[in-house]
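Mind having a look at this structure? Questions to follow.
One chain of protein is taken out of this complex; the other chains stay put.
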Amino acid sequence: MEKGDKGRFFEDFEVGRVLRHAGPRTVTAADAALYLALTGSRFALQAAEPLARSWGLPACPLDDILVFHLVFGLSVPDLSVNAIANLGYADGRFSAPVFPGDTLAARSTVIGRKQTSSGKSGIVWVRTEGFKTCGTPVLDYVRWVLVNKRDPASPAPEPVVPELPAVVGPDRLVVPHGLAPRAVDPAETGSPWFFEDYAVGERIDHVDGMAVMESEHRLATRLYRNTARVHFNDHVERRGRLGSVIVYGGVVMSIARALSFNGLGNACSILAINAGTHANPCRPGDTIYAWSEVLERAELPGRADVGALRLRLVALKDHPAADFPLRDETGAYRPEVLLDLDYWALLPRRGVAVER
Amino acid sequence: MEKGDKGRFFEDFEVGRVLRHAGPRTVTAADAALYLALTGSRFALQAAEPLARSWGLPACPLDDILVFHLVFGLSVPDLSVNAIANLGYADGRFSAPVFPGDTLAARSTVIGRKQTSSGKSGIVWVRTEGFKTCGTPVLDYVRWVLVNKRDPASPAPEPVVPELPAVVGPDRLVVPHGLAPRAVDPAETGSPWFFEDYAVGERIDHVDGMAVMESEHRLATRLYRNTARVHFNDHVERRGRLGSVIVYGGVVMSIARALSFNGLGNACSILAINAGTHANPCRPGDTIYAWSEVLERAELPGRADVGALRLRLVALKDHPAADFPLRDETGAYRPEVLLDLDYWALLPRRGVAVER
Partner (left out) sequence: MEKGDKGRFFEDFEVGRVLRHAGPRTVTAADAALYLALTGSRFALQAAEPLARSWGLPACPLDDILVFHLVFGLSVPDLSVNAIANLGYADGRFSAPVFPGDTLAARSTVIGRKQTSSGKSGIVWVRTEGFKTCGTPVLDYVRWVLVNKRDPASPAPEPVVPELPAVVGPDRLVVPHGLAPRAVDPAETGSPWFFEDYAVGERIDHVDGMAVMESEHRLATRLYRNTARVHFNDHVERRGRLGSVIVYGGVVMSIARALSFNGLGNACSILAINAGTHANPCRPGDTIYAWSEVLERAELPGRADVGALRLRLVALKDHPAADFPLRDETGAYRPEVLLDLDYWALLPRRGVAVER
């Protein structure tokens, strides 16, 4: 029997099927350092041990988006080898911080599928759960993917489309266990803005632009264990639709999040991913800019020290963010929009600010 | 006296000479993480601490090919600065696993040399031994290198050509101390194929292709402490024979080995390198594909849990592996062949497989 795996096709994703993803991976401080070198992230909680400890954690947690990519990457060989596009995310929730030394594993459950009108492909919905090998869940989310059929003539299965919440309700948000900032020094974190300083509807231009080059996106994508060929096979992709490999959408997400430090420097932790769309493909060499919009502000029950902001994070290519582009008059994403991400972030409240 | 070292020439390699290589290097989890980010390797034993421990090791060992490169790299300033080409490897044997915290050192002994017919260069054979600074040997192998003469008019030395075994005999293979997989879960390792599932003569297309770009090969080569100028000096190499720097052959080896996970996912450890040839040069931007052939299958004395497969690993550039190219009708390597490597890998046997 042929041993080189060519990946699953649409026909292989029966609803209810559970896929245990191979390759558990012990994360270390090196993953954190590489993530920093690859993204330029400057959030203090993930980088300064004394600060993390004084805020109640045993060590610097890994960046939440890195955890997302690591769990996502574990699922790629089972889900996305023959994927045409990653269509969206919903109902993503971080349930425990991940520290160096933890070993991450993941499984996915097929929760829906629907053939497309062309008959050549179909959409598959999965819920992916990431957990530590000790059993603690760390993250779960739904994503849906456009997948090729093995045989265009195979019959369309009964469509099953899952109902998904538009937003993770604030009551379902989990503050990382132990995190309790008591004295937040703006001169240390790099931002004077606390939870109360953001108004719903406010938009923030993150100012800086950062290009993503050939080797960087590949290093990042391999670090996340994402092996999808569209990111690596120049021999094929140079002759393809885009004329180059595609940058993994997660790389765009990470750089946009890192850029968002400039304006959201106290948004220290991501609690949930409500929705996400990769609106246009990113190519090596594109310069990424980002802007954010405050969508909602939620106090958290029993917490006077922290609150949650629901934010839209928009990544752009080769277009500064000062005019906040998103959609055109027809409602379609503008061509410079790479990512439209809706997430909940944790911020300290003004009451815990200190001046030193 | 001039202090900048211009490297040794053919005349400097008297047979019997022992070269102690400078620059012992303590390896860490960061080297492992960087190796993963640079190669995309997915073998579980090297990445998941709980799995490594449940298989009898104290921690995740460093990837064997990374150990090979680190030992090789230590030898470069003494051996290859004026090398024209790295011609081959033989009789390579891994004798102990390397863990984060170990410090690696190396020495080489000149075991042969022979002037080439042109009179301008010569072949030098060395046996290189890598060891931990505590004294434990970890790897030794023979390689031979085409080296420039300092003075084309210098007289040809008496030729000494060492006799080398075509293959490391299975009786000389060393299973990493402590390694005893007891319960191997295919859903965890990512491969359903065990020792008994491979037949001699079987060929495996590893399917995926991975390009190696400018910065990646340089980062990898520096990580291995290989400073040979053909990999780094664009100013000179752009005007040279290839029009670009050459990618270190070890980078090709690592990527091919990483690609071979798809079909050989349980080949968790490399025991020996029987032979190896860099058939054609790899340039930045080339996409690497790989295929394997099962050459021999050896049971290991007293071991019901593991066996050894002798494998040929062939790396190709810009050519998918489905038709298993190797040599043309004249017996010469085809132009798309980058590497022809003959090695022994350790695989768990079916008896230790579990279903969970």
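All chains are identified by letter, namely A and B, in their written order; residue positions are counted from 1 within each chain.
Keep this in mind: a contact is a pair of C-beta atoms (placed from the backbone, for glycine too) under 8 Å apart; a residue touches a chain by one contact, two chains touch by 3 or more.
Just so it is clear, the model here is predicted, and its values are computed rather than measured.
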Item to check | Which residue of A:Asp12, A:Asp208 or A:Glu296 touches the chain not shown here | outcome: A:Asp208
Checklist entry - Which listed residue (A:Leu264, A:Ala308 or A:Leu339) would be found touching the missing chain in the intact complex? => result A:Leu264
Checklist outcome for this item: Even though one chain is not shown, chain B touches it at residues 2-6, 20, 22-26, 28-31, 33-34, 77, 101, 103, 105, 133, 213-216, 218-220, 222-223, 225, 227, 229, 232-236, 245
Checklist outcome for this item: Against the hidden chain, chain A presents residues 28-30, 32-34, 36-40, 42, 44, 47-51, 60, 186-191, 193, 197, 204-211, 213-216, 219, 262-265, 285, 287, 289, 318-319
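As a convention for this text, only the chains that are shown with their structure count from here on.
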Item to check | Rounded Å distance between chain A and chain B, as computed from the means of their C-alpha atoms | outcome: 36
